[in-house]
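A single protein chain has been omitted from the complex, and every remaining protein chain is retained in its original position.
To keep things simple, chains are lettered A, B and C as they appear, and every chain counts its residues starting from 1.
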Amino acid sequence: MICALDSASRLPDADRREATARLVMRLFAYHYECNSFYRRRCEDAGVDPRTVMSRGLAAIPLLPVGLFKQSNAHLLLSRPLEEVELEIRSTGTGGVPSVARRDTKTTTAVALALMAQYREFFSISGGAGLFLCPSPAENPEMGLAKVFNLFCGLLDRSHYALHGYSVREDEAVEFLVHEQGSTVRHVFGPPFLVNRLLDYLVKSGSELKLGEGSLVVTLGGWKRYTGATIDERRFREKAARRLGIEQANIRDMYGLIESDMLAIECEHHHKHVPPWCHVSVRDIFDPSREVPDGTRGVIAVSSGLNTSYPAFILTEDVGVRREGGCECGRRGQMISFSRRLKGAEVGCCAVNIEREIDTVSAWARDVAIEPGSPPRRPASPAR
Amino acid sequence: MICALDSASRLPDADRREATARLVMRLFAYHYECNSFYRRRCEDAGVDPRTVMSRGLAAIPLLPVGLFKQSNAHLLLSRPLEEVELEIRSTGTGGVPSVARRDTKTTTAVALALMAQYREFFSISGGAGLFLCPSPAENPEMGLAKVFNLFCGLLDRSHYALHGYSVREDEAVEFLVHEQGSTVRHVFGPPFLVNRLLDYLVKSGSELKLGEGSLVVTLGGWKRYTGATIDERRFREKAARRLGIEQANIRDMYGLIESDMLAIECEHHHKHVPPWCHVSVRDIFDPSREVPDGTRGVIAVSSGLNTSYPAFILTEDVGVRREGGCECGRRGQMISFSRRLKGAEVGCCAVNIEREIDTVSAWARDVAIEPGSPPRRPASPAR
Amino acid sequence: MARFSDEIVEHFTHPKNVGELPEPDADASVVDPVCGGQVHLTVRMGDGRICEARFVAYGCAAALGTASIVAEWVVGMGPEDLASLDEAAVTQRVGGLAPGQSHCARLAMEVLHALADDLRTGKGSE
Partner (left out) sequence: MARFSDEIVEHFTHPKNVGELPEPDADASVVDPVCGGQVHLTVRMGDGRICEARFVAYGCAAALGTASIVAEWVVGMGPEDLASLDEAAVTQRVGGLAPGQSHCARLAMEVLHALADDLRTGKGSE
């Protein structure tokens, strides 16, 4: 399915639903078998593989994403620690990190899945990429950094313009201008960081001309840690004008590392759920109840890829699901994110990066370092 | 098959052979249908899809790899040029470039195939990579550069120590030493360039300690343009000692861009043909005749991935095929490369890179540039 | 080397001394600002030596395993013992750390030193 994502995304609904269900149900049976912690939860809910077979994917007991922040993380694993190859977390500083542990098989599956989606939605096979996000070199366990970094294998040239937690807008612009004419140029980063570059261009009154083939790809929250929200439409208008690209090529992605899922926007700005995942939207007050398509509720994601732990996740995000055909030609589930669940901390990667950047910037202003030299981070706050 | 390469590589021989044959035969029928140039060659040989069905993959008419160097390249294409997304060539300067043109579908398939193989053979999901090879930034159409660069998506940090055609061994060592202790370190490049780093270490009497998890991955010819050959065993001994890694982690790869195939060495130094390709070894004097396993002959590779052109290629390489089980647990075809066919020019990417590097080095010595600043290349030799 | 030492596998899979001691004689918390790992240690003293310890930790498996090992290790130590431990000592005690896990040794060392400080200057010396 991963290797034929283009055709899998165009299957008739019934066929695709069946393929997805088969994949997810097989994994449910596997985790039910291998994971005693999860099995107990299933038994408490009166659910076993036969129940799921007869009642459908909605019957699968979900793990609240908050569990991945807990100290007794070993309980979640369906495989022994020895098989864990990659640990990634969804938050930088501040707050407790949410950690997803992937065995070698899952690591491979997720890498191939993302690669297939990048090829399907972006068709990148060269060109230059400006990364306005933390690099995995500095943050080897940050999920957001890993997800963006995978683009480097497809690009001919990649440049990170975030050093430590300091953004270098001048350097970013210089990189984009330098590549002009010689190759296609793309921009990757969380919305607020790309927005920072746009504001820098507005302030300096400049407009770049990236051209038609260029993409802006965002991932991470639209709500800032200050509480203000970046408006997606206005962001797209500003980006299109300031970077000189088509609005259709400004694409947001939605995902959470615990679920292995990345939903990518097509040119019509619909976020497509890959066919190896199943999204279900739940009643905010009673998450055991599914709400109909088009109705707002809590997003739940079940993965058909993850053998490390039962990646049947109840998120803390509120959104809407639709299913059917999209103007882009793809069929399947589409989701839109509305807001964080009330009571959930605003705590995705991007928000924490932003908070940190503002802290460092303020600190840099205080000590009045020379312009150009990136500020050193304050020392580790022991105690 | 790509997404389950681990299990596909462990199938019983009969099952794997059947799966590979199905894939390749389907593509043969497709190219026979879509490609009038290739169809004429088939008709001249009295072969059609039914012949191949009954006589097996050996009946498929092969395209001599030299055709990809010819001026009337359009004849090879089974798809219109509009669908070609990526053009890659197998040579740098000097000699006529051999160009493979891939449509979007093939580009995706090859990217996923390589990714699956890298994960299967190297399990890389982070760490630092030193690239002793041309970067696609400077050589966006060089096949070798693209194949190596795909690792960047899996690594946390990548560094190219070849600038233009000038190698910076000091920079390479500095990079490796700098990453010591903080992350696992790998080295990628054609044999002669890695060998250059080893000789640099020998000369300076140094030994690095990359450690057990580190890999040295080579791709490109072992014969130097001077005619001398780098001995693989001695190379591995030297690399193991100078870089401080296990010999089992020094891995060569064999491939040619026209065939889409990359055969990667396992820890026992056997090069495994991926199950989506079929290798056949031919009589040197009569390439229509297959020679038995274990016998030296001309390597032919048929790809089950390529929809752009009939990637059923008769190479100019002499080697040996074996089939069956390997000590590493994988089953399938294994190949070893012996030498270039007599009369064929020594002209893979690596050889041309080497020739160029020596030219530039000599030129740099002549004009006595200051040490440290990479020499500018001589101006383009028009006429 | 395997990705995780046997000791870390054991302590990650069966963490010992998890939790917080009520009214501890000393405690220490450390956050790794880069990787987000956190360790909180509470101890009870007797005869100038630690006689009981509990930990709560968040982060990567090596950090969790290391924290559990440390909570067992410190029993019987006094503030000077804690202060004398460095990253190398931690690394050895946990059975080795792969490249990329070395921050766990630093995190553990920092919490041990912070605990020593608390014992000498804070509640522990009251």
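Just so it is clear, contacts are C-beta pairs under 8 Å (C-beta built on N, C-alpha and C of every residue); 3 or more make two chains touch, one makes a residue touch a chain.
Only a predicted model underlies this, so the values are computations on that prediction, with no experimental measurement involved.
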| item | value |
| --- | --- |
| Contact list for the unshown chain, restricted to visible chains | A, B |
| Contacting the left-out chain in the complete assembly, out of A:Pro49, A:Gly211 or A:Pro287 | A:Gly211 |
| Which residue of A:Cys42, A:Val184 or A:Val279 touches the chain not shown here | A:Val184 |
| Contacting the left-out chain in the complete assembly, out of B:Arg22, B:Arg40, B:His74 or B:Arg289 | B:His74 |
| Residue touching the undisplayed chain, where the options are B:Arg89, B:Arg157, B:Arg242 or B:Arg331 | B:Arg89 |
| Positions on chain B where the hidden chain makes contact | 69-74, 80-82, 84-85, 87, 89, 91-93, 95-97, 99, 101, 138-141, 377, 380-383 |
| Absent-chain interface as seen on chain A, which is shown | 126-127, 181-185, 211-213 |
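Definition applied: only the chains that are shown with their structure count from here on.
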| item | value |
| --- | --- |
| Pair joined by more contacting C-beta pairs (B-C or A-C) | A-C |
| Mean-CA-position distance for chain C and chain A (Å) | 33 |
| Two or more partner chains touched - positions in chain C | 100 |
| Residue list for chain B, restricted to those that touch at least two other chains | 126, 183 |
